[in-house]
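Pasting a structure here, questions to come.
One protein chain is absent from this view; the other protein chains keep their places.
Let's turn to subunit A:
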Amino acid sequence: MMKFMPDSTDRRILRQLLADPSASNAQLAERAGVTSASLWRRLERLREEGVLSGVQARIDWRALGWEVEVSLRFTLDKTDPRAFDDFLAALREVPEVTEIQSFLGSVDWRATVIARDMAHWQQVYRDRILTLPHISELDALMLVSTIKVSEELPL
């Protein structure tokens, strides 16, 4: 089977959608210079092919009373072959984790962890993070402010 390749019109549509995810289909069609029918068909195709996997609500945890956000970076002790799987399974069990990434480099894993306040953070850190298996090194970057966040691609 031929691998699906988005063409320049698909890219134009996605660029508009990424730039303004709340735009209506009519607005998107106009900005991308296609008809509504064509827009609908192309978005459907992009979904089927897995290029576009969804549109999700972005939640502001601070507005929900979760004042503290920390980026935790982990290096694992890789002498145990199960270290990666064990660690990931345990990390997924921590409800305060909102994002997980794995890396090639000096850091193996990164997680975004949120807490209600500093006292709660200390508790999460001691009870849920330091108890994760196979950690060899761990460092924390505490969020001061988010300057930019965007899923846009320079298409």
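To be clear about the criterion, contacts are C-beta pairs under 8 Å (C-beta built on N, C-alpha and C of every residue); 3 or more make two chains touch, one makes a residue touch a chain; residues count from 1.
One rule holds in what follows: contacts and distances are computed from a predicted model.
UniProt records the chain missing from this view under the protein name "Lrp/AsnC family transcriptional regulator", selected from "DNA modification/repair radical SAM protein", "Lrp/AsnC family transcriptional regulator", "Sugar ABC transporter permease" or "histidine kinase". Interface residues of subunit A with the unshown chain, by the touch rule above, are 4, 6, 11, 14, 17-18, 21-22, 49-61, 63-66, 71, 92, 95-107, 110, 114, 139-155.
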